[in-house]
Each structure stands twice: as C-alpha cells, then as structure tokens.
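After the structure tokens below, expect a handful of questions from me.
Let's turn to chain A:
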Amino acid sequence: MAEPAEKIQDVGLDDGAARLTPERIERVINGVLAAAGGARLRSYVETCVHCGLCAEACHWYQSFDKDPTFSPAGKVKQTMWVILNRKGKVSPEFIRRASEIASTECNLCRRCVHFCPMGIDIAYMMVLIRRICHRLGVTFCHHEPDVGEGR
Partner candidate 1 sequence: MKRLRTGLFLGVTAVAWVVVSSSIPAYSQEDITSLKDEAFGKGQRPPAVFVHEAHNEKAEIEDCNVCHHVYRNGKNVEDESSEDSRCSDCHNMKKGYPTRPLMKAYHDLCKGCHKAKKAGPITCGECHPRKGASGAHEAEGEH
Partner candidate 2 sequence: MHTIYNFVRGPLAWLAFAVFVIGSLYKVISTLRVAREKDIWVYEYTSLYYAIRSIVHWIVPFANINSRQRPIFTIVTFVFHICLLAVPIFLLAHVVLWDESFSISWWTLPEGTADVLSLVVVACCGYFLWRRLTQAEVKFVTTASDYAILAVVVAPFVTGFLAYHQWLGYKFWLVLHILAGELWLVCIPFTRLRHMLFFPLNRAYIGSEFGAVRHVRDY
C-alpha cells in the first residue's frame, strides 16, 4: 500500500528555504529562465493540452496508487506552471516543495516523454526546476547536515 505523502524532514531543504528571501527567489528564477528557458520551455508549457495521458508512464504515480499529484503533468503543474504564472514571485515554502518534487519525486527517467502525444519533454522541465532550486541552495542533503551549506 502506498503511504500518504508526508512532509519530509531534511536539513538541506529546511535550512536552504529558511535562508531565502522573495527578492532572491525572483532574481534567481528569472535569471535561470532567461538563460536556459528558451523555445522548448515555451513550446512545452504552451502546447500541453492537460490531457493526463502521461500519468500511466510514471512509476511514482503507479507506486503511489495513482495519486495524481505524482503524475508527470501534475508535477509540472505544481512547479513550472506556478513559476511562470507568477513570473518567479513564489514563496520559500514553494521552492522547498518544488525541490522535493523535482529531486525526490522524479527520477528524470523520461518515460513520460514516450507517452506524451505532443512530444513534450517533461523531464527537461524538472531539470530546470532542479537547477533553480540548486541555485537557491534548497537541495536535499539526505543525512549529512553540512552538505546543504553554501551559495
């Protein structure tokens, strides 16, 4: 049976998020998107017809009893859609959750890409989220508290 998704305790995430300010988040996000978010990001987000056909592809979705929050498009919805809608004005708590999604609920296996009729590379968007979170210093450290330091 799948466990209900509970809030993960992680020093890297908690301490990283605690250090964030809204200005920094906005600056970093827009910096990353300006540099790395080009035609593909735009096309992927704007072409997704919200059909949900990618869900079946994802082993996270499957092993969490088809919880839609684990579906590939569901993960994009909770991360990239919000970031683009709010133009980077998101909270530290949001970044913490985004990091959790992009780093621990997606393995970038790209199986969903093979299921998307529109040819959308969902993993690519998860990589962008990971990059943003990394730049913001909100990354997983698993056990060792000091790895989360820096930047």
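Behind the choice of candidates: all candidates are chains of the complex that A comes from, given by their letters.
The rule we apply is simple: contacts are C-beta pairs under 8 Å (C-beta built on N, C-alpha and C of every residue); 3 or more make two chains touch, one makes a residue touch a chain; residues count from 1.
Given the structure is predicted, the values throughout are model-derived calculations rather than measurements.
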item: Candidate number, among 1 or 2, whose chain touches chain A in this complex; value: 2
item: Chain A residues within the candidate 2 interface of the complex; value: 36-40, 42-44, 46-53, 55-57, 61, 66, 68-69, 71, 73-74, 77, 113-115, 117-121
